Structures are given as C-alpha cells and as structure tokens.
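The excerpt is restricted to a subset of chains, each kept in its original location.
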Amino acid sequence: MGAGRLEAFSDAVMAVIMTLLAFELAAPDGPTREAIYASLSSLFLYVLCFVFIAIYWNNHHQLLRVTDRISGAVMWANMTLLFSLSLIPVATEWVGNAYQEDFDPGPAVAFLGIVFLAAAISFTWLARALLRANGPDSQLARALQHSLKEPVSIGLYTLGVVTAIALNTSSSHVGVYVSYACYATVSIIWLIPDRRLTRHDEHGEHAR
Amino acid sequence: MGAGRLEAFSDAVMAVIMTLLAFELAAPDGPTREAIYASLSSLFLYVLCFVFIAIYWNNHHQLLRVTDRISGAVMWANMTLLFSLSLIPVATEWVGNAYQEDFDPGPAVAFLGIVFLAAAISFTWLARALLRANGPDSQLARALQHSLKEPVSIGLYTLGVVTAIALNTSSSHVGVYVSYACYATVSIIWLIPDRRLTRHDEHGEHAR
C-alpha cells in the first residue's frame, strides 16, 4: 500500500492530460479534403504526445512496481514529472497556433522539446530518489543498472531543441522536421520493451 | 493487484472522456422550443457515445476481472483502445459542426464510425493479448470461446462507415441515418448481458 496513493494520483494526472490533449484537437471545419488535411497535423502531434505519455505511464508503473518504500524526495521528483507532463497541452497549443496563424514554429517546437527534456530529467531524478529510498541491495537497484536509454533520450531531446532554435534564423522549416524526428526517435527507442525491470521474472509477467 | 493499475488508469481516462463529452454539449441559447430542439441533436449524439463508452467500461471490467496476469502487449492493446476512445469527442464535435454550419455530415459520421471500429478492433486485440498472457487453460480462455458479437459489431461499423461516405455524392441525408442505425444496433447488441464471462458463476455475481 506504500506507493499506492502516489500511483493513483499520477494515474489521474496522466489520464486527464491525455484526454485534454484529445479534447484540444480542432474538428475539421467542413466535409472537404482541405478541412481534413488542416486537422491532420494536430492529429499527428496528438499521436506523438499520446505515445510519449503512454511510455511514461508504462515506465512509471514498472518503476513503482518493484518499489518497497517512498520518501519525500520521491514525492517531489514525482510532482516535478507531473508538472513537466502538464505543460504538454500548452506546448502543443503553441505549435498549433504557429501552423494556424502561419508564424515561425521554431520556438514552439523548441519549447515542446524542453518540456520533453524536463520530463526525462524528472524521471531520472525519480528513479534515483527511489533508489536512495530503497537501498543498494533492493530489487530496484539491480534492475536500474547499466541503462543507455536515459542519456540517449536526453541527448536527442537536447539536439531537437537546439535544431528548432537554430532554424529560427533561416526561413525554411527543415530544423523543425529534424526536431520532430529526434522526438519521435526517442519514443521508438522506449517502445522497445525495457529489459532491465522485467529481467528478474522471466516466465510470465513482463511489463506488468 | 496485477491488473489494478491498468484498470485504474483506464477508468480515469474513460471517466474523463464521458464527462468532457457532456461538457461539450452546448446549452440552448434561449427559453424557446427552437433553441431546445437545436440542442437535442447533440444530446442524442451524447447518449449514443455515453452508452458506447459505458459498454466498453463494462466489458473491460468483465475481461480484467477474470485475468491473472498482464503483459507488455496487453498494456499497448489497452493504450490503443484508450486512444480510440479519446477520439470520440473530436468526432462528435465534427458531426456537431456539420449540423450547426449546415455542411454535409457524411465524412464526420464516417469518421465517428472509424473511431468506433478502431475501438472494437483494439478491444479484440486486448482480449487476444490477455488470452496469450494467461494461457489456453485459463478461466478467461474458456470464457472467450465462440463469440459472435465482435465480428457482427465490426461488420456493422464497417457498413455504417461505407454508408456515410456513399451518401457524400447524393444531397439527401439517408446514408447518415442508416449509419446512426448501424451504430445504435451494435450498442443494443452489447447491452444484452455477455453470457460468456458470467456463465462460470451462476448463483450471484453476474457482471461484477
């Protein structure tokens, strides 16, 4: 029952963020192909963010599943993670504004990357705080050794942010597409099941 | 406790979708009969979607109640189901736009059907993933044999999508009404209690 309420609260926040992102989607303003195309770019952005939050939910779940005790630091690391995730709707709204009102999407896409980066760093902090609360001999400690995903993600998000801002000077949108590619690549990396936390129970309950 | 957090997260997402659908309802813009009639069509659409989500909640509940273990595939099948359901508000908004701004509702009603279809397919995938995780001798495996509801639903949704798009060429709204009839028929089929998952405990806790 230790981490139960922390999980329940995080679940509720992530569920509401996901649903509000979908709610923010603007319905096409007509039955024509053009109206539908205009809505498709926001749908693509929604898919990207949905997958992003789904991965965090999954990793959060796997992390807390092998946790015996939590601390004040865990509570605040978790709140920072939720705060970062809660900024996703305003970031996507900014990106959407850029396409709708036809201004440079660079800063908005960079901000989206900063939000993703903040979430990644908070998650790393959460894992460390859980590790400190549970001790070096815990099941969690063994599971968290030797991971490359976190540094690679943080590197790719940083690259995406830099590219989106560097584009600001030019008039082409190449930088923004490179940023999207960086963000999407991180999601793909994480969609590959995380062996670290599932290795210890080989026959059965992967990712439970 | 295995599937507990998956259930809690799904509950939260479905609850928020339901409530946002109700929140989206436009209140009548006056005390007259005409103002009330203008709001009634969106109320009808809300009832249709509320019942749709209530049925999914119920089936989801029945499915996970007899589940012992979950897997990564179960997690992603469930996320796909939630993603499909999260598109219902934007679909109903599109349909509402069509009636309010008086453009052809065909593509919007077809999109609603595609969303319903995606949810139905995800649910079938979820059931299969749970079956694979729990083995052919599980209580779930016995319960899921010989079901006709899934293929009939998928057929009716497909028919509804095709009808709504075929209408696109004509100027009458007959195709859209046929689509509504298809979607409503599927809901009625599912409102009949699902014997498969309740058969094993005859005296008492049906649908628990």
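Each chain carries a letter (A and B) given by its place in the written order, and its residues are counted from 1.
By our rule, contacts are C-beta pairs under 8 Å (C-beta built on N, C-alpha and C of every residue); 3 or more make two chains touch, one makes a residue touch a chain.
Just so you know, these numbers come straight off a predicted model, no measurement behind them.
**Student:** Beyond the 2 chains sitting in the coordinates, how many copies does the whole assembly comprise in total?
**Tutor:** Whole-complex copy count, per this file: 4.
Everything that follows uses one rule, which is that only the chains that are shown with their structure count from here on.
**Student:** How big is the rotation, 0 to 180°, that puts the C-alpha atoms of chain A on those of chain B, in steps of 5?
**Tutor:** Superposing chain A on chain B takes a rotation of 90 degrees, nearest 5.
**Student:** Just curious, how far off is chain B from chain A if you go by their C-alpha centres, in Å?
**Tutor:** The separation of the two C-alpha centroids amounts to 27 Å.
**Student:** Residues of chain A touching chain B in their complex?
**Tutor:** 7-8, 11-12, 14-16, 18-23, 25-31, 36, 47, 50, 54, 57-58, 61, 193, 198, 204-208
**Student:** Give every residue of chain B touching chain A within the complex, in rising order.
**Tutor:** Going through chain B, the ones touching chain A are 2, 5, 8-9, 12-13, 16-17, 20, 24, 69-72, 75-76, 79, 82-83, 86-87, 89-91, 93-94, 96-98, 101, 103-108, 133, 168.
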